[in-house]
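This report concerns only the one structure given below.
All protein chains of the complex are present and in place, except for one that has been dropped.
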Amino acid sequence: MLNYTNVITEKKTYSGLQMDEIKPVMKLIIRGKKREFLSAIGKSLNLLLPTSANTSSKSEKLSALWLSPDEWMIYSNEISSPNNNHYETENLLNKNICKTNLGAVTDVTDQFVLINMRGDKIFDLLETGSPFNFNNFREKKGAVTQTILAKIDVIIHNQNQNEVNLFVRRSFSQHLFSWMNDSASRL
Amino acid sequence: MNIYKVIIQNSMKKKYSIFSLIKNAFSYHENWEKAWKDPEPKKEYDAVIVGGGGHGLATAYYLAKKHNMKNIAVVEKGWIGGGNTGRNTTIIRSNYLWDASAGLYDHALKIWEGLSQELNYNVMFSQRGVMNLAHNLQDVRDLKRRTHANRLNGIDAIYLNTEEVKKFCPIINTSPNIRYPVLGGTLQKRAGTARHDAVAWGYARGADEMGVDIIQNCEVKGIKRNGDSVAGIETTKGFIKTKKVGVVAAGHSSVIANMAGLRLPLESKPLQALVSEPVKPIIDTVVMSNAVHAYVSQSDKGELVIGAGTDDYVSYSQKGSHDIVEGTLNAILELYPIFSRMRMLRQWGGIVDICPDASPIISKTTISGLYFNCGWGTGGFKATPGSGDLFAHTIANDEPHKINAAFNLNRFVSGELVDEHGAAAVAH
Amino acid sequence: MTNNLRVKSSKFIDETYKISFKFNGTTYYGYKGDTLASALLASGIHLVGRSFKYHRPRGIMTAGSEEPNAIVQLHINTSRTEPNVRATEIEIYEGLEASSQNCWPSVNFDIGGINNFLSPILPAGFYYKTFMWPASFWEKYEYFIRKSAGLGRSPIEPDPDIYEHRYIHCDVLVIGAGISGIIAAKTAAKNGFKTLLIDEKSYLGGSTIYQNSEHFKINNQISSSWLEKEINEIKKIKNLEIKTRTSVAAFHGYNFLLARENLTDHLPLNQRNNKIRQRLLKIRSKKVINATGSLERPLIFDNNDRPGILLSSAIDKYSNFYGVACGEKNVLFTNNDSAYETAINLNQKGIKVEAVIDNREEVDSKLIKEVENNNIRVYKGYTVVNTSGYKRIKKVSIMKLSLDGQKIIGSKIYINCDCLGISGGWTPAVHLFTQSGGKLKFREEDQVFIPNKSFSDQISIGSCNGDFTLDEILSSVPKILKEFLNIKKSDFENLEVHSSFNKSKRNIWLLPSDKVIGKTKPFVDYQNDATAKDIKLALREGFRSIEHVKRYTTTGMGTDQGKLGNMHALGIISETAGSKMGELGTTTFRPPYTPLTFGTIVGRNVGKYFDIFRKTPIHDWHVENNAEFENVGQWKRAWYYPKNQENMHDAVQRESKAARDGAGILDASTLGKIDIQGTDASEFLNRVYTNAWSKLAIGKCRYGLMLNEDGMVYDDGVTTRLDENHYIMTTTTGGAATVLGKLEDYLQTEWPELDVYLTSVTDHYATISVCGPDSKKIISKVIPDLDLSNKSFPHMSFKNSKIDKIKCRVMRISFTGEHSYEINIQANYGKSVWQRCMEMGKEFNITPYGTETMHLLRAEKGFIIVGQDTDATMTPIDLQMDWIVSKKKYDFIGKRSLYRSDTIKENRKQLIGLLTENPDEVLEEGAQIVADINKSPVEMLGHVTSSYYSPNLKKSIALGVVRGGKSMIGQKLIIPMENKQINVTVADPVFLDKENKRLNA
Partner (left out) sequence: MFLIDCPYCGEREQSEFKAGGEAHIVRPKQPTELSDDEWAEYLFMRKNIKGIQFERWIHIHGCRKWFNVARDTSNDVIKVVYKMGEKPPTI
């Protein structure tokens, strides 16, 4: 089998903060404008796409993040096997969305690295490099934002009190993770 | 006839020198005369220059001096030299890529070399050299290309390898292990800096001496046309009749053009600069890096003078965004880690009018008698004497000098741009 | 000198915690809580530095960030050295070493002091008038000018300290924790606003906190006791964050502020390692409350700059807060009641006050009475006309003022003293307010500028708003806050306030002297040695605007930015020019308020965090195999892989040969990849590329060229049709982000009707290119199931495939002219696939090659690199790529520009090949090309864009652009170098395999 080589190999622990990569996790970007697109997604996945800005929705298996009025990221709540990169959800959506010309579905599983952050110092860290106002965000479970952290584009999904998932493009992830650790070491 | 001579002599300014300083010390400097008068506008002039910055004052100076036009005025909405002339980082160089640009900027550089003596005003032109750094392989190609072109155009540019860069400016971090190592650079030794305020004041004094009216706090409100010709300008000090109007209004060029019903290929954007607190001499040249975007020199007062970049939006507020300043200092510390504990003393912004090809316009327009000198973007100061000289020529003869012929407005129609912007890693 | 200048223990100073420090090499002691200034004063030291121009001895003048004189160098000759530090701001710590600046050999005996005697010929602007002869000598003069200018010394080692940033978003920011700021912070926070309170000092409470006079009471408590209770209360409020040692540097539009939080500068050196030294706070506040207080004005008279002359309020603070007497024989000179507060305090502590000189004639107040009752002589209607004492004031001479205040009358009285306190009244600290764009108005009665109109949601309260006295503050502040915060009631209404302060003031900008002004030195800007006579000279010479005067005289251009003297400069201009203060305007207060360390501004973005470092999925393999790297945008790309100490040339020659003789492998993962979907995808490509796309069959690839709207080549790459409505586009490495941005721009703004979606997948894929005659054999081993026959899988086509169970795409495209395959696989499998290719290719001598070899190989084929062979002035026609420009398509981006009068010219610069006469001579990239070297001026026809020694052709080859080059094939041209001329022949840019036989070999 091909070896699976992800970027972030270590779990980092600081007082009030833990960070590690969760992988492999299927991620899709889905695009569409039409009403039928939304309903086709809903039917296919049994998941209503969030239509309010900066929010998300969740089913047992999937999370859907609002990214723009015609763009969402869907990611799996579970990890998959590194020995296979065929995703049922992708196939289903290809059939129900792409083939029917309702919109677009793109596999971005390795485009983004998912960094899971836990602890009460998450936002102290984020404040050292992101201009985003987290005052309300941190109180809102399921809140989503796309912003910059250390000059790098990130998507942040608020999971729970003191837990967020942060998505960053793979080629930036090592640099960002190193930067985050440098920041965390002095919080 | 003798009386006439006496009057002429009286109107001549007393020469500045160490002797005049000593002489005046005995009278406690009570007897210095005005560097320039502050007249009210006359009803009519043979030509009016709009904009009392370095370029405008130089234009008036050369109109009077070389083209014998004495009945002219410079109108300035604020105080002379208060715009980009007094806000730039004073870098002077002529190592441009294209023949047209090299010709233009070297024309200016040659005038700089004798300007203090010509104006009898010390503009402190200091030929401490300007170095441009290369940080990636394409930079190296671009800088070599430019150096070869400069050499063939008779401009004193040489290419330096990393060791030579370090030797010429030892405080640069030339370690190969930094994020964007210095791979080489170019050096123009005749290039350098000058004292910006002195340029405006020196030209003002010189123009005033030849009878030019320098009218401050006089804002142009409208341009009166007689068909396709200029008839005069409306100002906050009343209407001034004239058949020739030369506009040298930098960031405000489009505003004036608008009054005449013209549109220009310009966008006015914020450009910022900053100085550190003064320290004893630490850097004895000008170093520019386009790839990491930092340029720095040290003023005679001891301040590090640091130029930042432009923001990407139009603004007339003379303010730019903090991100630009931060990015610039970021680059400064990459190249000069020793400056980390230095402190920013002042920062400020100017409004620069930028052409799509990053080259200026010194041109006639579709309106007879209306001339524009604009689009200098971030690099106009270095051209001040040349720009004034060539613009004066263009206004006096109603046709461009061959050095500024390429810098016409029609190039945006024909496509014959002087693209310093896309052509090379040149910071302006 | 008696050393008992500690007059009274102060609760702000910890006398049980003794700290030793060095000043100019001598060891002194102070206590925790002292600043360097207070500790020096306690040791009887006033002389701290020398002035900028005349090198006059200067002492401590203030007790705060407005200090112009007492600036020192810390830790000279170490990595932590810092120039121009204000002794009044730095808190002492164990190990502190400070030294005087701008003096040689020492502050006590400074050779530069000669300038003071030359000062008659060094008036403002003297350098504009001289050093012009002989012409070539300016730089020689300048050398000495530069040497004597400057203040401290720049560090010469990298900074060992760490800096950090923090973004803060709050509802209310209160700047300044004096009595007004404390009231504001408490009011805001108690009403539910997320509030941030900032003060530059190490303590809260401003000047009220050390106010111990019965003359100032709130609810019948001494004002400091009252305030102390309030401070203790606000420390408990949850939604109020308090930051001390934090100075707001800049107030930008939209309530964006920058502040510097000082974290370690007060700690002993050995406690600083690995700690953040300073933090830049980037604050965005919905509302801002300026409670920045006010600065005491000096008075302008002859020789008003001697060591021992301090602001009256500073003397007050040194005695009340630090428990230090600034002198043993004090004289105070004032135009208002403030100095009487100082006199009373000093007197209470047993510090001798010789006299108070008050320029007011008819004044009376409780404070004055108390002073007089203590047998301190008050000279009413007098002014100081001169002082004496070179390194420390010894004596003042005073004379009676005329009624109009313009002249002096009577005879001189001399008063001996060792300290003179001056008070010219108060100036609101409106710097931050004006930085934010706020407009000021002039208040005639006490000659101050106060805030008027602002563009953002902010308010000024307390003395920065012109309310100077305790009763004014407590009556106005609660009212202003109620309105500003839109709240109903305030805890601070109806306080009972008692204040003895009489507001009268006699403002004279330049006090008259018994000498002609030319013989005096009344300093306006202490640090830059600008005097009132310099200002008058500037006006005489026609410099009328405040900005002109400022620049001509350098008034206000020092490191204190003229906090003390700017008002006087304005006043003197207004009086001399006969204009009104209000109409004159003010000088612009440019940020920062106090100088801001570069390191703080940059934060952690230094060293390895200077810029982002992008890595491909195969990066680690390249590192393990000794690759040298090239920076391409933010990417690190493998440049070449030296083996056994090879140099670059040898490595590249080996790699290039191997790729054509056997097989080469390249990591192409950095190329931009854009997933394009939608029913209008083909139409979209038609519009953005110069060639036609509708007829491209599914499964096929095509090369495309993208132009800017000005017709110049912008980017290129291969795009593959994956399905009817699905393409994947590749872009150049550097162009990836801008191409996507440009395409989105057209889609969203020009062609919103098109059903097209773009998604970047650059990072999703690892891209591995295997080329060379043996590539087919290798790929057949890596992907055994794939049919690689030319018929099933021809050049410029793609197949979906799998390696093990992992799906991937394989393209047959070539940038080298060799038979090639490009595998695109999910990034996390990239390294493994690469390793497998290496393993399977071993028998064919598969050779990894980097970007340099890639450039060489493509140059042999005459393929362009956008950005190297083009420079934003090249059209596709210029590149001899007419074949790719569709004549049939009605429109595409940039098409119209190709038909402008200049772009259709025949003799534009065109891409050609160049062969050197000597086949071993490799041209320099960037070298210029000419036809006739003897022509003057030399006409440059173009330049060399790419140049290599080709191991496959065994000769030097180059690409270049030459004016009219298309029609010059075979013609001889010259490359003029510094030391030689190289003869070249213009050739076809395709040097190798013009028939493309190798593609299917």
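Going in written order, the chains are labelled A, B and C, and every chain counts its residues from 1.
Here is the rule we use: a contact is a pair of C-beta atoms (placed from the backbone, for glycine too) under 8 Å apart; a residue touches a chain by one contact, two chains touch by 3 or more.
Small disclaimer: the values here were computed from a predicted structure and weren't measured.
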| item | value |
| --- | --- |
| Chains shown that the absent chain touches, full complex | A, B, C |
| Contact residue for the chain not shown (choose from B:Q117, B:N161, B:N217 or B:S414) | B:S414 |
| Contacting the left-out chain in the complete assembly, out of C:E361, C:D491, C:E750 or C:E839 | C:E750 |
| Of C:F256, C:Y526 or C:Y552, the one touching the omitted chain in the full complex | C:F256 |
| Residue among C:P268, C:G741 or C:P794 that touches the chain left out of view | C:G741 |
| Sole contact to the chain not displayed, among B:L21, B:C218, B:I233 or B:L264 | B:L264 |
| Residues from chain B at the interface with the omitted partner, ascending | 252, 254-255, 258, 263-268, 311-317, 319, 321-323, 353, 356, 412-414 |
| Those residues of chain A which, in the complete complex, touch the missing chain | 53-54, 67-69, 71, 131-133, 145-148, 153 |
| Positions on chain C where the hidden chain makes contact | 252-256, 284, 437, 455, 709-710, 741, 744-745, 748-750, 752, 890-891, 895-897, 899-901 |
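The rule we apply is simple: only the chains that are shown with their structure count from here on.
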| item | value |
| --- | --- |
| Computed distance of Cα centres, chain B from chain A, in Å | 50 |
| Multi-chain contact residues (two or more partners), chain C | 282, 605, 608, 613 |
| Complex interface listing, chain C residues touching chain B | 52, 80-84, 120-121, 123, 126-133, 135, 138-139, 142, 145-147, 149-159, 161, 250, 252-253, 256, 258, 282, 516-519, 533, 537, 540-545, 547-548, 551-552, 554, 559, 561, 588, 590-592, 595-599, 601-602, 605-608, 610-611, 613, 630-632, 710-712, 867-868, 871-873, 897, 900-903, 924-928, 930, 937-938, 940, 943, 945, 976-978 |
| Residues of chain B that touch chain C when the two form their complex | 16-18, 20-22, 24-25, 27-30, 32-38, 78-79, 81-82, 86, 99, 114, 116-117, 120-122, 124-128, 135-138, 140-149, 151-154, 171, 178-180, 195, 197-198, 201-202, 216, 276-282, 298, 300-302, 317, 319, 322, 325-326, 329-330, 332-334, 337-348, 356, 411, 413-417, 419, 421-424 |
| In the complex with chain C, residue positions of chain A that touch it | 1-6, 23-24, 29, 31-32, 70, 82-86, 98, 101, 103-112, 127-135, 150-152, 169-172, 174-175, 178-179, 182-183, 186 |
